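First the structure, in the form of structure tokens, and then the observations on it.
One protein chain omitted, others in place.
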Amino acid sequence: MLATERESLRHEVAELAEKYEHKRDGMMPILEAIQEKYRCVSDFAMQEIARQLGVFPTEVYGVASFYSFLSTEPRGKFAIRLCRTLSCDFAGKKEVARQLENELEIKFGETTPDGLFSLEYCNCLGMCDHGPALLVNNDVYTEVSPELVSEILDKYRRMFGPASQLEEKEAHHG
Amino acid sequence: MASVVHIMERYEAGSGLKKALSMARTEVIRTVRESGIRGRGGAGFPTAVKWNLCAAAQSPKKFIVCNADEGEPGTFKDRLLLTERPEALLDGITIGGYAIGARLGVIYLRAEYAYMRPGLEAALAARRTNKLLGKKVLGKDFEFDIEIRMGAGAYVCGEETALIESLEGSRGEPRNRPPYPVNTGLVGVPTAVNNVETLIACAHILVKGPEWFRKFGTDVSTGSKLLSVSGDCKRPGVYEVGFGISIKDLLKLVEGEDAKAVQVGGASGRTVPAKQFGRKLGFEDLATGGSIIVIGKDRDMLDVAENFLDFFVEESCGQCTPCREGNPKLLEGVHLLKQGRCSINYLRELQNLGRTMQAASKCGLGQSSANAFLDITEHFRSEILGRVPATKE
Partner (left out) sequence: MPEKRAISPKPQASSEKPSHVAPGGTAPTSEKPMTISAGKPGDIGGLVSVKIDDIDIKVPFGTTILEAAKTVGIRIPTLCYHEDLCLAGVCRICVVEVAKQRTLQTACTFPITEPIIVSTTSQRVRQARRHVLDLLLSKHYGECYSCFRNNNCELQSLAKEYGVDFFRFGHPDKPRYDIDRSSYSVVRDMNKCVLCRRCVRTCIDLQSVGVLTAAHRSDKTKIETFLDRNLADVICINCGQCINRCPTGALRAKDPTDEIWAGIDDPNKHVVIQTAPSPRAAVGEAFDLPPGTSVTQEMNTALRRCGFDRVFDTNTTADLTIIEEGTELLTRLYKGLVKKEEAFLPQFTSCSPGWVKFIEHFYPEWLPHVSSCKSPQQMFGALIKSYYAQKQNINPADIVSVSLMPCSAKKFEANRPEMRSSGYKDVDYGLTTRETAQMIKEAGIDLPHMPKSHFDLPFGDASGAGLIFGATGGVMEAALRTVVEVVTGLKAEQVFAEANVIPVRGFEGIRYMEIKVPQTGPMSDLFKHLVKRGKLGKDWSWLKGATLKVAVAHGTANARKVMEDIKAGGQFAGCHFIEFMACPGGCLGGGGQPIPTSPSIRAARAKAIYSEDMGLPIRKSHENPHVIKLYEEFLTDGPCGEVSHKYLHTHYTPRGDYLV
């Protein structure tokens, strides 16, 4: 990590910690804010959080490694989470899962090389009556079918990279 | 039996709160006690007893926490309540805070519901403007505010002590009980943790009185219950029913009568086979936080068991031996059964293990994670034994 990146991260963590009066109960909100911005909680971030909250870095690591929505390794810009609970399973999640892997060319648990998408399962999104359900960051999609998968992904692809890239791809695959 | 509209009734912001603040705290608790309401999150602890213990505990600082970590597979009734009835909830939290003597309420909202946060924050901001929150709520000598804290993807944090640990900035590992949160809770002070539905019901109870609540349900399981029904039925969705409804009648309501089994209470609940569809929902027999999954005739019960055990293997916090090590063993057993390679003896060992997990685990997760396995291996023997897989092993 560049020295300038460290400095700005240090400032950010300090500001966040200030908001929570440097108390340990600020741990989760701070971790979530860092995860949101940087797509992971890096070793340096964990160390700074520890410093600001008066705990050991290992304790921050213990907390960060516990929760599914926090990671010490970078996740994709868009984290795709497919619900694998029974009702969504009954509604056809396996097929959706397959198609996601096809579209993204990665397996569940991985992140695309361009860092745009990461793919994982999650447990019950609370959309059991409209399954299969999936989350992309904070956006919920219900009644997802394999056909809808590429539509959903395109929406996010369009937010990144020039439209021409997308058109090129479409032309190539006809 | 039909569905009812009871706590799903429209609610005027501040109506229950106004009533509550005109009473003494003890009167508020008495009103709740007379309704007989028990926790709607699944555990079913009498709400008035919880509030009373908390109120009686000596401490200058106390908290009330709304458990919005709806993570039980198949449960989505809180999702509906949080989006459609936030005012009732916020009133309920404030009423509870008043009753126990807290100045701060915390909503622990699961990460998967982050999209609801802006709406809830807006509702809170409006309340502060309208004096429903603040230094002098509704002009009375009662200071109260509500803060939203997010979860981060851990089902176990729906357990109240794990939730508290998470709020304190630790791993979501349940605590030893006793002592209980009503005595030693968030940062060591008395804390009442209540489910979303419970708090909304209490708000209604304050407005309309305890007798109104007792209009539905049974003597032991008073009131109505929101059920989130999904799976192999024609009309999945959120239903409000009176406690005491039988599964048969419920299935009629949701048009899923030719089910093979119904999972009552989510992954940690009971798998009820068709021959037991006469059983009734309620704390007397089949308690549930609301999750009802209808399992159709063509489903493989081992797939169901596998799905649930996969869930528990992932969501176990990992602290205690029976749950951490036992769930993978049960899952392994299901794999063996699927391959047709499980002896009766070993199945018996696993069932014994399941019973030990129920008895010796540290928290409700471990104590109920073996339920589905035990139910399925008991009620669906013919289906699970002696399989010959189609593909080569």
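Read from first to last, the chains carry the letters A and B; within each, the first residue is number 1.
Here is the rule we go by: a residue touches a chain if its C-beta (ideal position, glycine included) is under 8 Å from a C-beta of that chain, and two chains touch if they have at least 3 such contacts.
Values in this document were obtained by computation on a predicted structure and should not be read as measured data.
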Neighbouring shown chains of the undisplayed chain, as defined at the top: A, B
Hidden-chain contact residue, picked from the options B:79, B:171 or B:260: B:171
Touching residue (missing chain; options A:58, A:102 or A:145): A:58
Footprint left on chain B by the chain that the document does not show: 57-61, 154, 161, 164-165, 168, 170-171, 173-176, 178-179, 183-184, 187-189, 313-322, 324-329, 349, 352-353, 355-356, 358-362, 367
On chain A, residues whose C-beta touches the chain left out of the figure: 21-24, 43-44, 46-47, 50-51, 53-59, 61-62, 65-66, 72
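Throughout what follows, only the chains that are shown with their structure count from here on.
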Complex interface listing, chain A residues touching chain B: 23-29, 31-32, 53, 55, 59, 62-63, 66-70, 81, 84-87, 89-90, 122-129, 131, 135, 138-140
Residue numbers on chain B that touch chain A, as the complex places them: 70-76, 78-79, 111-115, 149-155, 166-172, 187, 228-232, 236-238, 263, 267, 293, 296, 299, 303-304, 307-308, 310-311, 314-315, 317
